[in-house]
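Every protein chain but one is kept in place in this view of the complex.
Labels for the chains are A, B and C, by order of writing; each one numbers its residues from 1.
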Amino acid sequence: MTNPVQTLTKSVTVNDNPFMKPVEWLSLFLLAGVILVVLPLMLDGFRLNLVGKYLTYAFVALGLVICWGYAGILSLGQGVFFGLGGYGMAMYLKLEASSIENTKIQSTPGIPDFMDWNQITALPWFWQPFKSLPLTIVLAVAVPVLFAMLISFAMFKRRVGGTYFAIITQAIAAILTILIVGQQGYTGGINGITDLRTLHGWDIRTDSAKFILYFVNGGLLIACILAAQYVKKSKLGRILVAMRDKEDRVRFSGYSVAGFKVFAFCFAAGLAAIGGAMFTLQVGFMSPSFVGIVPSIEMVIYAAVGGRLSLFGAVWGTLLVNWAKTSFSESFPDLWLFGLGALFIAVVLAFPNGLAGIWREHIEPRLTRRAKSLQAPEPAIVPPHGAPAE
Amino acid sequence: MNAAILPSPVVGAEAAPPDYLLAVEALTVSFDGFKAVNDVSFYVDPDEIRVIIGPNGAGKTTVLDLICGRTKASAGSIKYKGQELTKLSESAIVQAGVGRKFQTPSIYDDLTVFENLEISFPRGRSVFGALTFKRDAEVRDRIHAIAETIFLKDQLKERAEFLSHGQKQWLEIGMLLIQDPELLMLDEPVAGMSVGERIKTAELLNQIIKGRSVLVIEHDMKFVEDIAHRVTVLHQGKVLSEGSMDRVKNDPKVIEVYLGH
Amino acid sequence: MADDTETGADHGLRSPLRRRLLMGLAGAPALALMPRKAWAAPPTAAVNTTGLAVTDTEVTVGILHSITGTMAISETGAQEAEKLAIQQINDAGGVLGRKIKIIQEDGASDWPTFAEKAKKLLVNDHCAAVMGCWTSASRKAVLPVFEQYNGLLYYPTFYEGLEQSKNVFYTGQEATQQILAGLDWVHKEKGGDSFYFIGSDYIWPRTSNKIARKHVENVLKGKVVGEEYFPLGHTQFNSVINKIKLTKPKVIFADVVGGSNVAFYKQLKAAGIDLSKQVLMTISVTEDEIDGIGGENIAGAYACMKYFQSIDNENNKAFVAAFKKMWGEKTVIGDVTQAAYLGPFLWKMACEKAGSFDVDKVVAASPGIEFKGAPEGYVKIDENHHLWSKTRVGKAKTDGQFEIVYTSPELIKPDPFPKGYQ
């Protein structure tokens, strides 16, 4: 993780467990190339901003690959964490937009407009920390992760099964939505937190800001892919797979299963929260419609279409589904829901491993064969001197 | 090889009672009123090989389940090296030094043989530990050594799913070995094996049971006679008889319910 | 036809623009005489200085409503009315000699999609104006987009107020306009002095009820005996109906929306609350909603808004006939549908008054515009971008129509930031 290049060289010589296989490096460069070079060159500012929005969902899909694909924990409440991250960021931006100067027509200047409409005369305590940007960045991720820990710890300790967990997370998404909508004086209600303007004085509404934010988002996404790859490649990743297959056996190898599940769930929650915060920055508002059941399940389908076991697949899946949604719903709004529904069914019935499965079964073998025929002479020349003596 | 499986210090058979490695006392568990294990007591010495036999439904597997924490006892105590196990979680019991092999091979199909063994390696068992675990030379050497012992040296990179039934059993034994438990519990280790595999397994077991206490459930009497120091006979959830194989074989109660037919 | 003192604020600053503006105006009378001849239209360069999608023959206008998703139910009528209005304008020669071309986008009941599509309509399609949005949430989502790219939005729904933007015209009523006259009426005619508020839990019912409460308590000197909110989509109202029975209010004041509406009225009726004896005033049920609720379940209730399909005037008769001809005999027309119908006409009149499609000029020309052909009778645009309009009270009948029992005598001035009601 510290130095990918070093790891790469090692993999050729000694490491039988490289950080990434050559074909994975290829996928990474391909993805990074498309996100950071090709799309910005090809698309106008408007479309690029759209892609930026889609990519924030990819954070959620990445988390689901670890949590659902690897650990077998299906969460139907990822919208909760996406939303909490997004709301955290939105609260900071809203406070900055609600300067005394901007809100002087209100009966209480200096607080967000929706609070003023709801007769709230002082900033509530839980808004206070969001006056500070560093604190906001920490809290936007920490609060969702702690919340995830709270939910999952109790349940995994008591060995709640996969289906129950899915249903309970779904119920939590429903509860949080009702709460946010109902407590509009504190949360902005169903309209959400809107009219966000500047980040530490920097106007995020301009085209140039959106362009920069796109790259920040893309870069963060690549970093998160690498982090997820690290988790996946570590022994912890293998324990997650082991747990998904034979939970009892893992317990009898001396592991506390609950702890690992909590980690996977919290990791996914953290990624979703980062996605949510980036969403707010790029879209310019946050509303309860990203917290509820429907968006949460849609996020699962992104991961499923991409391939629930593939980090890169998750990103491609997210891009593909959203691209299809935007273009289909522009021309055939009716057909789109049929299409989306059919997509769910097709992925489950015919392609349980999604795009990544198709890639792995049909494209990768060819690439590997190709790569092997190119690399074949090398090991003969350089003997594996670092290999352990057997 | 020898470095891999260190023999534990030998303790005399005539050691005083507190030195029992495992002391099971008045152990009872009931499922909705049915007492699957009823007031069972027995003691295992360090280095002893104890075989539990008994007809189907006698409660043998349940006793192992109770010791390793898979089932919670309704009453009674299980002391391992003076430590009460009934209150510990499964993982804590394993970390205390108790290893368990299941009746049907219980391995991770989606992982390779190497990875199966690696997961069982007793290091990096915490979340953070697993995240920072490094596959260093010690781990590799140890896995290679174990793989050789369990006849799977050439299958290290294969997915466990594709092993034969016997190989899966060996792999699970290997996964136990790498934990290096002081108390090893085996549930029918040779069941469902071909004759050839059975011979190899017996050889393997004989090799690995040295230097640790072993609790075995087995039906194969020849095998039991070969390895057992002492035998406990369970019947309908209760201890029917206990002692050396010869004594048990000649116990009329045992003949009545078990060996007789 | 245009009174150019309206644009006086810009005089000194933009004399070149003003010259073009005057050139444009010169064409206007000719336009009125020979609407179908393209050469009569003012040159494109004159009427479009900011790069909008205007050609010599066409001007592009966006329609942005939900066609899919949960809001599609409500938004259908609005977009149908907008299309009808645009067709009528085109048949009469278009705007400044140019036919209106529609680009329709689906907001899909999803607020970021609204923002996204609004941006597309403004940035990619350069729409001269956009008719659209229904919920407050969607309007809040698109508002920054319209302000950033200086677009023009005509928003049709009656809403909670507390907003005023240079780039938006609100063709529905804001809350005080809709509610206060109705409350006064129910107080005077039905002796309403105690009220029970029940609404869906979101910003519009809460704000409306807040305004209603202030009015009841401070002006009418009555009291509010209960105030309840239920999550959107809630379908079980038996407990609250018991509470209503317990507190025996003179008036039930309801702003429940969507599917909850249906459940609420059905259960109210089933619980033996007879709306011919118990006064119920709603601000959320239009003819559209009655379709789903069933006329027999709500007959006798009073609704308070600016438009009912049964309004008896020539404008409305023509409108209803045209609407049914275009969209089918069975369609019903509610308050929002009519308000949406106003948008294209108000925009057309403002463009013609300004002699330009330029957003700034249209905005500047708008205040003071009067639309005498409105189905609701007569409306006028205020400085604050809302409409002056009358408020009416209708009594629901079993056939799904309202019998109008009260019409405010004068146009009521819109007041989105009402003093004393916040």
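Here is the rule we go by: a residue touches a chain if its C-beta (ideal position, glycine included) is under 8 Å from a C-beta of that chain, and two chains touch if they have at least 3 such contacts.
Here is the rule we use: contacts and distances are computed from a predicted model.
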If you look up the hidden chain in UniProt, what protein name do you find among "NADH-quinone oxidoreductase subunit L", "Nitric oxide reductase subunit B", "Urea ABC transporter, permease protein UrtB" or "Formate hydrogenlyase"? "Urea ABC transporter, permease protein UrtB"
Decide which residue listed in C:Lys140, C:His187, C:Lys210 or C:His234 touches the omitted chain of the complex. C:His234
Based on the whole complex, identify which of C:Asp288, C:Glu352 or C:Glu376 touches the chain you can't see. C:Asp288
Contacting the left-out chain: of B:Thr28, B:Ser41, B:Thr71 or B:Ser126, that is B:Thr71
Of the residues listed, A:Val23, A:Leu36 or A:Leu179, which one is in contact with the missing chain? A:Leu179
Residues of subunit C in contact with the chain that isn't shown? 69-70, 72-73, 76, 201, 227-231, 233-236, 238-243, 245-246, 258-263, 266-267, 269-272, 288, 291-297
List the residues of subunit A that touch the chain left out of this view. 68, 74, 76, 151, 154-155, 158-164, 166-168, 170-172, 174-175, 178-179, 181-182, 293-294, 297, 300-301, 304, 334, 337-338, 340-345, 347-349, 352
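By definition in this document, only the chains that are shown with their structure count from here on.
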Just how far, in Å, is the C-alpha centre of subunit C from the one of subunit A? 39
Cα-centroid distance, subunit B relative to subunit C, in whole angstrom: 77
List, in ascending order, every residue of subunit A touching at least 2 other chains. none
Subunit B-facing residues of subunit A, complex: 16-17, 231, 234-236, 238-239, 241-242, 244-246, 248-257, 259-260, 262-263, 388, 390
Per the touch rule, the subunit C residues reaching subunit A in their complex are 67-68, 105-106, 108, 110-113, 115-116, 119-120, 123-124, 135-137, 140-141, 143-144, 148, 162, 201-203, 206-207, 229, 231-232, 417, 422
Using the touch rule from the top, collect the residues of subunit B that touch subunit A in their complex. 68, 70, 89-92, 94-95, 99-100, 102, 106-111, 114-116, 118-120, 122, 124-127, 130-133, 135, 137, 140-141, 144, 175, 179
